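Missing here is one protein chain; the remaining ones are kept as they sit in the complex.
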Amino acid sequence: MIPLSWYLALSAVLFTIGVVGVIIKRNVISMFMCIELMLNAVNLTFVAFSSYFGDVTGQLFVFIVMTVAAAEAAVGLGIVIAIFRNRESLDVDDASVLRL
Amino acid sequence: MQQYLLTILILLPAVGALAVGLHGSAPYARAQHYRWIALGFSALTFAVSLLLLGAPVGLGAGGTFHFVQDLPWVESVGAHYHLGVDGISLWLVLLTTLLVPVSILSSWTAIEKRELAFYASMLVMESAMIGVFVSLDLLLFYLFFEASLVPMFFLIGVWGGDRKLYAAIKFFIYTAVGSLLMLAGIIALWYAFGTFDYAQILAALQADPHRLTAEWAFWLFLAFAFAFSIKIPLFPLHTWLPDAHTEAPTAGSVILAGVLLKMGTYGLLRFNFALFPEQARNFAPLFVVLAVIGIIYGALVAMVQPDVKRLVAYSSVSHMGFVVLGMFSFTEWGMQGALYQMLNHGVSTGALFLLVGMIYERRHTRQIADFGGLSKPMPLFATLFVFTALSSVGLPLLNGFVGEFLIMFGTWNTGFVYLFWVGERAFHLNTWVVTMLAATGVIWAAVYMLWMLQRVLFGRVTNEKNRRLADLNWREIGLLLPLLALMVFMGAYPRPFLERSRASIEQVRARVVAGETQGVFSAAAQESK
Amino acid sequence: MNLSFAIPLSAPDVNFRLLLPELILSVTGVVVMLVDAFTGRSQRRATATLSLAGLAATAWATLWLWPSAQGADTRAWGGMIVLDPMRLSFTLVFLIVAALTVLISAIWVEWEGLPAGEFHTLLLFATVGMMLMASGNDLVMIFLGLEILSIATYVMAGFRKNDLRSNESSLKYFILGSFSSAFLLYGIALVYGATAHEVSAQPQASGALAQHVILAGTTNISAIAERVNDGLYPPLLFAGAAMLMIGFGFKIASAPFHVWTPDVYEGAPTPVTAFMAAGPKAAGFAAFMRVFLLAFPFVAASGQMRSTGAQLHDAWLGALWILAVLTMTVGNVVALVQTNVKRMLAYSSIAHAGYALVGFVAAGAADSAHQTDAVAAVVFYLLAYAVMNLGAFAVVTLIARSGDRRTDIEDYRGIGFDSPALSLTLSLFLLSLLGVPLTAGFMGKVMVFSQALGEGYKWLVVIGVLNTAISVYYYLGLIVVMFFRERTTEWRAPRIPTTLAVVLVLTVAGVIYLGLFPGRVINAFRAVQPIAVSSLR
Partner (left out) sequence: MFTIPLFVLFGAMAVGCALAMVAQRNPLYSAISLIGVFVSLACLYMTLQAPFIAAVQVIVYAGAIMVLVVFVIMLLNVEEEVRRPVRLRFLVPVGVLLAAILIGEAAFILKLPGAASRIDAFGQRPSDVGLTASIGTALFTEYLLPFEVTSVLILMALVGAITLARRTATPRLAAPGNVDTEPPELGPRGEVFIRPGDTAETGRAFARHQLQRGEAAASAKRTGEEGER
């Protein structure tokens, strides 16, 4: 049987990849996908704990996180569409109106 | 009635400011109306403040206050609405209420824009200044102390001279930074005593002098002293003053020199001496040295100023040095003299600023080089100017003399030796050295004042524009008269002033010199009296 | 694997009384949406009025709950919802913020020709989210409240769809907001794992598993506090707390997690900026304080060793100290060089988060008796900040006019005497933000700093005071520009619409009332101590 720590470490690695991705990606949709990856890494942690403990709470949390992720996706893509109407680019470096 | 008197004094000008503001929205409002409303309210305030003289002559004996009003204010932090006057604050309140109507009268024609805001600011400031001198709660004191800053900031910034922005911001930042540290000190006191009430803290300290550890007292003294030294201003912290004084409108300069600077020395007497007597002793050498440097430095810099107003401003640095010197002599003479000199300075320097304002209004310049021979077209002005300058210099029989004499006499007579430690080595600074150095300041003062008078008033009329200047009108004479009368009266008959402040001064003095014999200063002390 | 279940459904712990404020406001939100859908564009005012009525009813419910915050019946929904003074006082702050924002936006949506109904719906639901963050006693509730708030705010930030700045503001807020949510969530996951302990399995469960002892982590705040000392994975607890701190740090815009703030605040429509700076920040503090004060308290061990609880407490308190210093300093120093009013106020809001963090540090270090006072001081500070900040932004809204075009400091040049009402009120708010006596900001600072000094944080207070000294420069700078400089371009004083006049009167009165008589408010805020603490020590 696999030790729990393997799952946790895998999840930490995925989370890190997500964090790095958010920082180095330039495209808004790619950044958004990296955030989704981070959320999935968290889900893996929850499920791993939950099933090793025999405690259902973690999986309930995952269920709620998925709902939240779906809601965020809807709003996020709405924002993307709104911005794309005004400016034909999604590169955050083109965010010339505001300094970043 | 007695207990509401001080509240009424604080509220009257505020109500006046409100009246000015409300009048502004009336359909028949004219720019000329505001000054009348302001003058009316400030004169009324002065009249009411005279009721304070009804206090017994020996007021303040035993550390009591008069006209006390004490209400809980912010109960959760133990702040009180606690007002009261003793022999020290009595005179400062009267000085305030006198100078405000005078300076309002002086702005009669000088202020030509935004009259509403100007007179409202003056009245708000009067409220705040009275509040500072009568507050017996630290938080309340701080509140008024800061509140007086804002209208002054606007007075300089809106109605000031060419470099008003620079002067206003410098003034605000200097004083605000100092008072913020004081706020930290006040909060620390609250932490130690659980109250902001001055009387309660003092009582607790008298019951148990070791309630504050020496380390805490050291830092707290510094926090308070820093704020007050900026306000006074003591020598290295004085750089805001010439700018603020020079750029402020005449009324602003009068109030600034006459009242705001006194908040610093008043604060030292009231809080630093009474709450941290031991630290006051320890720090005395430092303050004495800074005061003496201030006296000489202020006088020397004043001498080379090409601008009359700046000259008067630097003379303030010198005069306030005398006040600090007198306070830190810890003798009755010196401290009484210090208080007396505060009043003198308010009256004389106030009058000097008024006079400078009058010629500025006529010529729109303050450069000494632009004047010369003014005594010919303006004989009355010249007479009054000379008279005021002599009072400021300290001519016997005029008020300045009494104050400076008392201070130097007190300092000479302390017989204390100020002891410095530089590393392991001790340096002695005998008081006679200090006194002699300070006395040179009087000589310098005579030099710069008289030289200025000579260049401005006497000699030939060098500038054609000066030939047809109008002499003082009745309004200007009227507003100077009370001050001139006071100069003479205070110079000839100081007793009514001194006897009313004696008991309170003695209270403070007793707190500083009595008690434990620790500390550098008192270890080397030998009472010679 | 046994698939034949026979688990009897135990009845859920339903308690509508404790959830009344949230329920009323959610219902109002739905009603506003329906009214908007069926009345059409002509009835713009209706939704604002309805929202205000709903907020008033919610405030009534909150006040109605106040006396029972002490009793035994303070938990409901299986420990998901808690009733304590902290929750109620924060709820009041949120309601005030929401009501003032409705008033500010009532005229603004007309100027901009924006759908008022949607805006008010989003605002009300954002408020519900904030209230859930304050009332949630379980990390899942706090997370959900946070998400409701965030999603509504993302949309509000991008509400002016035709304006690129608004779009970008919304986008940046969205990306960094979700980014921080992910951190928060990871923190929750780690805490959940770290607090595992053994419980006997549900006896109802059929099959062989019934006899087993299972492990169970927890996300309930009170339960976490009981287990900090004997969790199975103490190191994970530290990692989880650190992640939670990063997540909340983003939400309250504390340095170094503040990078999103200036852009988002500058780009968002001004009334929304006002809301964001006051509401979500306070909500972030509500959740931050509840989690760290109540879930990770100082717990002494029985033996000689320093307990995990004590170590954790020291660690987060130290980190918070650094956070407070950084936040104050960065906010104030960077604000010095701003040329845009909204951006300047954004940095000022960062700095104010730092001052509030000072109170938070004091609350963390305080024993249970003083913790209530410190928490009350922080809530008072946030209330004062909300009032003065919303007032300032109301003026900025009016001066910026539609399209947010006049937000540069240069646009304020010399308007002082031409628009005296606006510039004097703005000056009052700026002085209050600066902390000049007679104003709410001063009393807030006194409260917070005195709590910090009371816990012996001398240097923190000194740094706070020095920061206030720095802030003199930029707050005063705007006043100087308004009053002391002459206007070079034409200026026509804007007419002040009734609703904005109401906002200005209310906020001015609030600033002065809180500055002169803070006693009643602060006493109400600290009526009772937070429950979890009293049960622990």
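When the chains are written out, they are named A, B and C in that same order, and each has its own residue count from 1.
Simple rule for what comes next: contacts are C-beta pairs under 8 Å (C-beta built on N, C-alpha and C of every residue); 3 or more make two chains touch, one makes a residue touch a chain.
Values in this document were obtained by computation on a predicted structure and should not be read as measured data.
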Missing chain: touched chains present in the view: A, C
Residue of C:A46, C:L63 or C:L232 in touch with the missing chain, whole complex considered: C:L232
Absent-chain contact - pick from C:D84, C:E118 or C:E226: C:E118
Subunit C residues touching the omitted chain (full complex): 1-3, 5, 7, 9-12, 14, 19, 26, 30, 33, 77-78, 80-81, 107, 110-113, 115, 118, 121-122, 125, 128, 132, 138, 140-141, 144-145, 147-148, 151-152, 154-155, 158-163, 170, 196, 205, 207, 209, 212, 214-215, 232-233, 235-236, 239, 242, 256, 259, 401-405, 489-492, 494-495, 497
Hidden partner chain, residues of subunit A it touches: 1-10, 12-21, 23-27, 29-30, 32-34, 36-37, 40, 43-44, 47-48, 50-57, 59-60, 62-64, 66-75, 77-82, 84, 89-93, 100
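Here is the rule we use: only the chains that are shown with their structure count from here on.
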Intercentroid distance (Cα basis), subunit C paired with subunit B, Å: 45
Inter-centroid spacing, subunit B versus subunit A (mean Cα positions, whole Å): 65
Distance between the centres, which are taken as Cα means, of subunit C and subunit A, whole angstrom: 24
Subunit A, residues touching no fewer than two other chains: none
Residues of subunit C touching at least two other chains: none
Of subunit B, residues touching subunit C in the complex: 73-77, 114, 117, 139, 142-147, 149-150, 153-154, 157-158, 164-165, 168-169, 172-173, 176-177, 180-181, 183-184, 187-188, 190-191
Subunit C contact footprint on subunit A (complex, rising order): 8, 15, 18, 22, 28, 31-32, 35, 38-39, 41-42, 45-46, 49, 52-55, 57-58, 60-61, 64-65, 68, 71-72, 75-76, 78-80, 82-83, 85-87, 92, 95, 97-100
Partner subunit B, residues of subunit C touching it in the complex: 416-417, 420, 431, 436-438, 442-443, 446-447, 449-450, 453-454, 458, 461-462, 465-466, 468-469, 472-473, 476-477, 480, 483-485, 517-519, 522-523, 526
